[in-house]
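Structure first, commentary second.
Missing here: one protein chain of the complex. Every other protein chain is in place.
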Amino acid sequence: MLKKQFLSFLVTVILIGSIFSGCGTGSDTPNSPAAENQESSSTEAETPIASSMEPIILRMWGGVPPESGPQATIDLFNETFADRGIQAEYERFVNDDTGNLKLETSLMAGNDVDLYMSYGISQLQQRASGNMALDLTDLIARDGFDMFGTFSSMAEAYYIDGRPYSLPTKLDQYGIVLNKTMFDAAGIPIPSSWTVDEFREVAKQLTHGEGQDKVYGMFWNSQQEIGYVFGYISVQTLGGSPFYKAGGLEANINDPVNIRAVSLVNDMMNVDGSSPTHTDSVTQKLSQEAMFLTGKSAMTIGPWMVRSIKDKEQFPHDFETAFAPYPTAGDKNFTQGGYGDHLCLNPKSQNIDAAWELAKWYAQEGMLPVVAGGRVPSANTYNPDDVVSAFLSGAEDHIDAESAKNILIIPATNYAVPAYSNKLPEIDKKVNEELEAIFTGQKTVEEALNAANDFANQQLAG
Amino acid sequence: MTYSVKRLINRILVTLLIGGFAFTMIVPFLWMISASIKLPLDVMQLPIKWIPDYFYIENYKQVWNIGGAAIRDYQFGLAYYNSVKIALINLAGSVLTSTLAGYAFAKIKFRGRTAVFFLYLATMMIPPQVTLIPKFVMFNWLGLTGTHLTLILPGLVTITGTFLMRQFFMQVPDELRESAHVDGASEIRIWAQIMVPIAKPGMASLAMIVFLWNWNNYLDALVFLNNWRLYTIPISLTNFIEESVTQYNLVMAASSSALVPVFIIFLIGQRFFVKGLMAGAVKG
Partner (left out) sequence: MKLSRQLKTDLTGYVFILPNIIGFLLFTLVPMVFSLIISFTDWNYTQGFGNIQWNGGVNFVEMWGDKWFTDSLINTIVFAVTVVPLTAVLALVLAVVIDRFCFARLPIRLAMFMPYISNVVAVAIVWVMMYSPWGPFTRMVQMVGVETPPQWLGDYTWALPAIIIMTIWSGLGYSVMIYTSSISSLPRDVYEAADIDGAGEVTKFFKLTVPFLSPTTFFLVITTFITSFQVFAPIQIMTRGGPGTSTHVLVYYIYTAAFNFYRMGYAASMSWILFVILFTITLVQWRGQKKWVSY
């Protein structure tokens, strides 16, 4: 009896399967018809690029969830460009190891990506040298696009081997996020500049309570990225590549400024108890949302959760958030910041002209919806007031406008831009391990950073 | 009398003991369900509050985009359909190929079978992370990237499954096959009419495992599929990873929804774990 049942079950499954596959597998290529009639199209930008029949459908990949702005931007683009025969679709990848692997294999395959975001200069460098990003020199020259006028001369710092491979669309300018209500209650003014010692003192003052009810002065968010302190504190003194000496051939990890910056974190975690320890952050999977937005920490390292701050339904809180510059561990030679969100074109795209139109439009006009998600545009084509109001939209009553504007939005000068694009990921990994050893009490700051420095020098030599 | 009462008590005690242990294994499942009806900030709260004070059913509505509840359409229904489709095709295909090959390796004394089988086993020993890029390049060259065939074609064959079925057939006494041969039955008839019925428990457990593998296949699907229309459930779960935080409440609502087909397959499969099949087969 059971034999027949089983065999018929198997047969049914195969049948169902083949029906499924018949109607599913083939029909999934979104952009093939449009792609073909592209080759003959004119290169003049102002005339409709595609013939009146079918619009080109561009595929733009980015790491930001669509609902944080990109979808609204793309919708706006589709509206604006409808009569010019260009439409776009947004594909989101997670900006982590696996997500970038996915993007890069898709770029290798060719035509499923027309334009995409690179985050950070080492990614950009990888992709430029691997022929995954288009050299924009010709397009810029053809349209007379003014790179340095639209952005600033800092754009050149993001050229690879002297050539532009991306539009640097975003201003990466951050600061300490703080609970203004707690600061006010403790009578502490919001600082406009401070040293690491002053910062440590403030964090101590704001720490109180015990056990599960403890309120910490600071949350370093170290389980997400243990080395934030270099990128936001050391850079102000040492410049954009704090691990390297000038020239980039020698390591500078054990520089006194780095030692002071790391000691700050270590002392706050393990001496003052004014921030959760690294072990706590890891073993309890803490997050900025779980610490800062619940009022369990008065400050945190950066404003990447602007969208969560605004979302009072999912993350209920009743305090006001403000921003302060990063504390300094030495002379303030640079401002923390630079350009981010490097918009690249896929050289294998069959719609390069249309993709270039979208890229220019995105950088110069399209970014207001993503500002609401916390991304500040770097082009000077936006009205600063529009940017500020988009940034605050929906949270006017619980984000301090003045400090948001001064710290995160109004561009500064003399940014600490990264000097060497070909940083070794091995060195980052080693530094992270040594930081872990420091924060868990296995090594002193000097020992660990010296070890990391030796390792880095070996790597740079070999 | 007293003997059987004692037996009964023993049985109850053993059941309680093992049941208690088994209960700890439901804990992640209970946590999944519990997290799936919580607000994001309460998910990671310690000590764990198993039954929250409220039921935030919105999470499920968001995942499935019921009544426009979602902040955007995650296309979870489509991913669900894709996953079911791929998993069922691969279940059927690999159970069939594994049962055929497993039988041949176990019972047909063809030359070179040990060598071929060992070569099979050897390929399991290279981690899939390393063959990922070569596989991708190959699919790209064949023009298959961007279709479900990238998951289906390799999924029709499983080495573990072949191994499992081989071991299963090894346990079957040779006499069965020999007497059928004497009656003049062909090999394929012996396979279909005598061996497959005996192997049903093994096939059933293989089916469950294959379904699960395909259901949870992450890395291949991530790299080989590059369009939301093709995404499977594990890939669509990455929708809930925000820039600064993972929305575990939504991840768990989606994962809980994804368990339904697995339960169904498991319950169907369990029906074939029936005792005494061997005796029946000898007679029939």
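Think of it as A and B in the order they're written, each chain with its own count starting at 1.
Here is the rule we use: a residue touches a chain if its C-beta (ideal position, glycine included) is under 8 Å from a C-beta of that chain, and two chains touch if they have at least 3 such contacts.
Fair warning: this is a prediction, and the values are worked out from it, not measured in the lab.
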Touch criterion as defined above, residue of A:68, A:95, A:126 or A:364 at the omitted chain: A:126
Which of B:41, B:70 or B:104 contacts the chain that the document leaves out: B:104
Hidden partner interface residues of subunit B, rising order: 10-12, 14-15, 18-19, 22-29, 31-32, 35, 44, 46-48, 96-98, 100-101, 103-105, 108-113, 116, 118, 120-131, 133-135, 137-138, 153-154, 156-157, 159-160, 162-164, 167-168, 170-172, 187, 191, 198, 201-202, 204-205, 208-209, 212, 216, 237, 248, 251-252, 255, 258-259, 262, 266, 270, 273-279
Residues from subunit A at the interface with the omitted partner, ascending: 97-98, 100-101, 104, 108, 126-127, 129-132, 212, 278-280, 282-285, 425-426, 429, 433, 436-437, 440, 442
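Here, only the chains that are shown with their structure count from here on.
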Intercentroid distance (Cα basis), subunit B paired with subunit A, Å: 37
In the complex, subunit B residues that touch subunit A: 39-41, 44, 46, 71-72, 82, 84-85, 88-89, 91-93, 95-96, 133, 136-137, 140, 145-149, 152, 196-197, 200, 203-204, 219, 222-223, 226-230, 238-239, 241-245, 268, 271-272, 274, 277
In the complex with subunit B, residue positions of subunit A that touch it: 2-3, 6-7, 9-10, 13-14, 16-18, 20-21, 24-26, 28-30, 63-68, 71, 91-92, 94-95, 98-99, 101-102, 105-106, 108-110, 112-113, 212, 224, 284-290, 293-294, 304-305, 307-308, 314-316
